[in-house]
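Okay, structure first, notes after.
Of the protein chains in this complex, all but one are displayed in their positions.
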Amino acid sequence: MNIHSKFETEMQVRPDDIDLFQHVHSSRYMDYVLAARYDQMARCYGMSWETFIQRGLGWYLTAITMNFLRPLGLGERFMVRTWIEEFLPDGDGVRVRFEIEKQATGKRCLNGHAEYKLINLATSRAIPIPEDIKSKYSI
Amino acid sequence: MNIHSKFETEMQVRPDDIDLFQHVHSSRYMDYVLAARYDQMARCYGMSWETFIQRGLGWYLTAITMNFLRPLGLGERFMVRTWIEEFLPDGDGVRVRFEIEKQATGKRCLNGHAEYKLINLATSRAIPIPEDIKSKYSI
Amino acid sequence: MNIHSKFETEMQVRPDDIDLFQHVHSSRYMDYVLAARYDQMARCYGMSWETFIQRGLGWYLTAITMNFLRPLGLGERFMVRTWIEEFLPDGDGVRVRFEIEKQATGKRCLNGHAEYKLINLATSRAIPIPEDIKSKYSI
Partner (left out) sequence: MNIHSKFETEMQVRPDDIDLFQHVHSSRYMDYVLAARYDQMARCYGMSWETFIQRGLGWYLTAITMNFLRPLGLGERFMVRTWIEEFLPDGDGVRVRFEIEKQATGKRCLNGHAEYKLINLATSRAIPIPEDIKSKYSI
């Protein structure tokens, strides 16, 4: 049972994302997920990346797992769906799940999960997520 | 006096496009121009990249000049405008002009021009642009 | 207990790998691992990527997990170490482990594992690893 909202960002494959097998290069799927999280921070969670920076905070990616199910090709449109699975037990991070779907067919191309820690940019150390931020991310 | 149509593609900066100075990395502007041409081939000139490939043809970039006027930052939306300046004298290519404008302010970030040759993919050699393609590109 | 050889590839961070936090952008670590595997195929396992292609075969990445331990910065040299952990039970793939170490300090920056399936490029389907290839990868 997932208790947190799922959010969607629609994107399109750029020619420079394509690799020698005519498909999206595998590391670019990761860039799509990161781009969707960036978009959703401001648009869905109501606190932009820039606002985090102004408060001296940033989300630092500590781990990611990706399963490649079906490739995307040149020019294809796709949906990146992400959601918070849980707040990490230490109180300083979140586990995010994600999936990418091809717009034309609705078929799944990628799924996986990532862990982010909240970092104090001045010290580069993880800190407990402040209550107001935790509240914004609890939707 | 420009006799060929100008076409526009709207795009947005992805986080992976940003460099250590917090601006779009300079080579990524080139990717934006290439992505806009790809988009405009199908949408504006009526002959997609894929159709070219099926006919055993491809556009090969032989030269590019870019002037960097003003940087784009994280998440910014921008317009890539491109148009054919002229068909090259040898009959096997086109000179394309382009410019990138920041959506929020309408200010110019980049301008420049590129030359593309039409290549027979089987031989990797430039060939005269067939009349039907020249006609599509003469709008 | 690891029974397969560990191989190393030394590389250096390129300026275009750096992100807005002045560190290597997270998806580029994945590119480093893929580049090291490419290098080690020819140099260490004795069968280059190109030879696979000529036989109509390719390794397709089906899953990857990466743990980000410590960032790399501009210009830093690093070692990418990879090794086969096991042949997958279905006989059509391998599980590879990898780690990245900073040359200047010997400190670990990244570790993780990936699964590759051997693909028949004509059908895009996984196939059993032929004995001669399995033998090369069993060192």
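Miscellaneous remarks
Chains here go by letter, A, B and C, matching the order in which they are written, and residues are numbered from 1 within each.
Operating definition for what follows: contacts are C-beta pairs under 8 Å (C-beta built on N, C-alpha and C of every residue); 3 or more make two chains touch, one makes a residue touch a chain.
Because the structure is a prediction, the values reported are computed rather than measured.
Considering the entire complex, the omitted chain makes contact with A, B, C.
The chain not displayed touches chain A at residues 15-16, 18-20, 22, 25, 27, 74.
Think of the hidden chain as still there; on chain B it touches residues 21, 26-28, 30-31, 34, 58, 60-68. On the side of chain C, touch with the chain left out of the figure occurs at residues 14-16, 31, 34-35, 38-39, 42, 49-50, 74-75.
In the analysis below, only the chains that are shown with their structure count from here on.
Because chain B and chain C share one sequence, their contact can be compared position by position; here over half of the interface residue numbers appear on both sides. Chain A and chain B have centres, each the mean of its CA atoms, that are 30 Å apart.
Taking each chain's centre as the average of its CA atoms, chain A and chain C sit 24 Å apart. Among the residues of chain C, those touching two or more other chains are numbered 27.
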